[in-house]
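The structure that follows is given in the form of structure tokens.
Yeah, one chain of the complex is gone here, protein chain that is, but the others are all in their spots.
Order of writing sets the chain letters: A, B and C. Residues in each chain are counted from 1.
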Amino acid sequence: MKGILQNKPFLYILTGLIVAMIPLVTDMDRSTLTMLNLIVIYAIVAIGFNILLGYAGQISLGHAAFMGLGAYISAYFTSNFELPFLASLLLAGVIPMVVGLILGLVALRLEGHYLAIATLGFGVALQQTFKEWIGFTNGFSGARAVTPEIFGFALREREHFFVLVVIVCVLLILFAHNLLSSKTGRALIAMRDSEHAAQAMGVSLFKYKLIAFALSTFYAGIGGSLYVHLIRFTEPNQWGIDVSLNLLAMVVIGGLASIPGSVLGAAFIVFIPEFVKDIEWLQNIKNVASIFTGVALVLVILFFPYGLARISTQIKASLLKRQKQPIPKEMEG
Amino acid sequence: MLKLEKVDAYYGYIHALKNVSLEIKEGNIVTLLGANGAGKTSILKVISGLLKPQKGNVAFNGKDLTGQSPDKVVKQGIIQSPEGRQVFPELTVKENLQIGAYTQSREANQSLEKVFHYFPRLKEREKQDAGTLSGGEQQMLAIGRALMAKPKLLLLDEPSLGLAPLIVKDIFSIIKEINGQGTTVFLVEQNANQALSISHYAYILETGKVIHHGPAAEIKNDSKIKQAYLGGH
Amino acid sequence: MVEFFQNVIAGLETGSLYALAALGLVLIYRTSDVINFAQGEMAMFSSFIAFTLFQQTMSYPVAFLGAIVFAVVLGFLVERIFIRPASKATLVSKMIITLGLIMIFNGLASAIFGIDMHPFRKALTMDNMTIGEVIIQPNAIFIISITLVIMAILFYMIKNTLMGIAIRATAQNETTAKLMGVPVSKVYSLSWIIATVLGAIAGVLIAPTTNVSTTMMAEVHLKSFIAAVLGGFGSFVGPVVGGFVIGVFDNLVGYYISLQWKTVIVYALLIIILIVKPTGLFGKVHRKKV
Partner (left out) sequence: MRNYSKKGLSLAFIFVLLFSMTACSGEKSTSGKAKEKEKVELAQGVTKDSVKIGTIGVQSGALAFIGTPYFEGMEAYLNKVNDDGGVNGRKIELVKKDDEFKPDKAVQAMESLVYDDKVFAVVGQLGTPGVMATESIVKDEGIPAVYFGSGAKQLTKSGENFFPVQPNYYYEGKLMAKYAVEEFKAKNVVVIYQNDDVGRDGVEGFAEGLKELGKSGLLKEEGKLAVGAADTDFTVPVQKAKSLNPDVVIVYSLAGATTGILKEFEKVNFNVPMITTYSNADASFLALAAPGAPNVIENLHVMGWVDAKPEKLKPLMDAMAKYFPNQKVINAYTMAGWVAAETFVAGLKEAGDNLSWEGYIKAMNGLTFTDGLAPEISYVKGKREGVTKMALSKVTKNDKGAFIFELKTDYTEFK
């Protein structure tokens, strides 16, 4: 028993199963279910983004555009070519991945904030393309997507759709998990920790950065596809910098290089504004949700700089310290 | 002049200094010897205010310095030349020296001449970026930079580290000269022989504890101590 | 040809404002390695202060100076309250804090000042001049000159004053700077204050074009990033040139190529420039802090 519980893939699957069942056995508001679906969808994108940021140490401020690209591709192919949903889902992952590869080939030579701005620029340009390429995106009137059908079963109910997104999420988590415990994963981590050391170890930095970038765009595209079939509509203004920055926040808040962290981060960023909006006594103050979400974001970083996923470790560490030794204080200058 | 009394300090989880007491008398060169990780740098950090001791106190000329911020410590006349030189690579030699005189900027020009007198090489390279200097030159710059603060007490952290023997000899003779001009020097070294030969007094540190102290000449000649703690040269 | 010059001058005018904001970004980045995403929102807040003061006093200098004084306080407080306590956090975490600040400032501004747009006057309201057929507004000349003057002052300060050297020293090696007696906390405060003031100036100067509103800085802020990268984070001349280039280029592409596609074209060019010259037009390799 203990052996099984130590097996992480098994734990992921078990957690996924339990989570997927919750809406089926409990009675939840439809809008809450929509939000849960969105949390899992953003979690997928955040996991991909975490491979890039948390493991490979590369930043991107343009991933919203890849998510949008996935959404448009899926909407386009299912409505215009009546492509089966699963095929379009795959396509919505693969095409952004190819675009990501091409962008990666040129942009990944840049470092740090230069990479950040290059990807930001690419994101803005791609979003602008969504606005102008009306034949593909239907411009500002927006693109519609159908209710997905899998082997003849239409996922009209939110509960059913939730099962789908959880399955996809767990599959992608397992994939990420296996990848990160493989040679590629070790190379990525070595590279993040020290480029020089990694180079000395014979890691081809560029190749691994590229792999991480392409994977993150794949995850973003898949997330976009699921999104558009859930909401059944998309338009260009959605895929702007704010979503890219939100993705960044999800990964950091949840914890860099932590898969459960990305899920927690996605839950935090999607859920907190809704939660704040529902607090009655705050509703008379204008824009209160924005202020409180901002404050929450700052507080999490200040008190849990290693992310939500590592709270328990952090608390344990500080408890240990307190018992055995006084806490050292580096002084402020 | 400077007194550490029963200082305990932690570095993360590591208990870096255990009940350390030491005294530096005015006008002396005092050497602190010990192996890597014995806690030598921690003592300097405690003095400079980078590391706050958990227990004990630091007094300078009778004034309590415990827990003061580094810039306040520098204003008292204590300055440290850190390990590994740590010059500012993208600042010119002159700018590096100017930063050294941050707390004494009114007398910067006067100090500058003094430093150029000790290290004529620095004058030649005044306008060059410090990152382009050789290791020895950078060490000169680091010491010169510290002198710019007109220190009463100069803390030197392994000034001989990574330098060729000839240059080390130069450096040590300059330290002696600086001391001769009235600056008290607290020298942290692994290079025991040369350090002891210019020092008045010495402390030996092992795993965070002072295990021996005495006049430098005595320690230098005590073969037992040398054998036990200083790698037996 | 008249249109060409008209577009270039207007480009220089807006480019100046990108440049001012970019200088602020670069200053904070150089000292603390943080990219301040909230720069635009902070500038917006300062502009609202200018607007409110102008309504109260009807005096432009009072409004302008009031905004600057406010920016000094704001920059100081933001560094103290939000950035410094996070000194242990990673750089990317600090960036997330500035994201949180965007939400806080935007929310606060709507709660305090409301969500309406307000007109704001120009710094100089004299009649236009014409050279040939090209129309030149004195205000445009004022904006361009003020940018160049500020750049020169900043450049001088960073290069030649002790505080400037201390800022650069802190940027390179914080611990050693501390050991040399540099009060690094003051250096951080100062760089945030200067950066916030630069943003405020940009905000007050752009307000006549964009009106005073909670969204007034969106475009300026984005372009200032681009300007900083284009010019390079390594120098203080770079972002100014970057700002001018973006301003002028935007107009020329819009005029001679396509208004609809200009955003795509300008950003594509940015990416190309970065690939050819990864540290920006004026950049040298910036040493990362260890």
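In this text, a contact is a pair of C-beta atoms (placed from the backbone, for glycine too) under 8 Å apart; a residue touches a chain by one contact, two chains touch by 3 or more.
Bear in mind the structure is a predicted one, so any value in this text is a computation, not a measurement.
Undergrad: Which of the chains on display does the removed chain touch in the whole complex?
TA: A, C
Undergrad: Among C:28, C:86, C:220 or C:270, single out the residue that touches the unshown chain.
TA: Only one of C:28, C:86, C:220 or C:270 touches the chain omitted from view, namely C:220.
Undergrad: Spell out the interface residues on chain C facing the chain that's missing from view.
TA: Chain C touches the chain not shown through residues 3, 6-7, 10-11, 13-14, 17, 106-107, 110, 115-119, 121, 128, 135, 137, 206, 208-211, 213-215, 218-220, 223, 247, 250-251, 254-255, 259-260, 263.
Undergrad: What does the interface between chain A and the hidden chain look like in terms of residue numbers?
TA: 5-6, 8, 11-12, 14-15, 18-19, 22, 26-36, 38-39, 131, 139-142, 144, 157, 227, 230-235, 237-238, 260, 263-264, 267, 271, 274-275, 277-278, 286-287, 289-290, 309, 312-313, 316
We take it that only the chains that are shown with their structure count from here on.
Undergrad: Report back the single chain whose CA centre is most distant from the CA centre of chain A.
TA: Max centre-to-centre separation from chain A belongs to B.
Undergrad: Chain A to chain C: how many Å between their CA centres?
TA: 31
Undergrad: Which whole number of Å gives the spacing of the CA centres of chain A and chain B?
TA: 51
Undergrad: Residues of chain A that touch two or more other chains: which are they?
TA: 332-333 - these are the residues of chain A that touch more than one other chain.
Undergrad: Identify all positions of chain B at which a residue touches two or more other chains, and write them in rising order.
TA: As it turns out, chain B has residues touching two or more other chains at 50, 69-71.
Undergrad: Give the list of chain A residues in touch with chain C in this complex.
TA: Going through chain A, the ones touching chain C are 53, 59, 106-107, 109-114, 116-118, 120-122, 124-125, 128-129, 132, 241, 245, 248-249, 252-253, 256, 285-298, 301-302, 305, 332-333.
Undergrad: Can you name the residues of chain C that touch chain B in the complex?
TA: The touching residues are 162, 165-166, 168-169, 172-173, 175-183, 287.
Undergrad: Could you please specify the touching residues of chain C with respect to chain A in the complex?
TA: Going through chain C, the ones touching chain A are 29, 35, 37, 82, 84-90, 92-97, 99-108, 110-111, 114-115, 174, 178, 182-185, 222, 225-226, 228-229, 233, 260-261, 263-264, 267-268, 270-271, 274-275, 278-280, 288.
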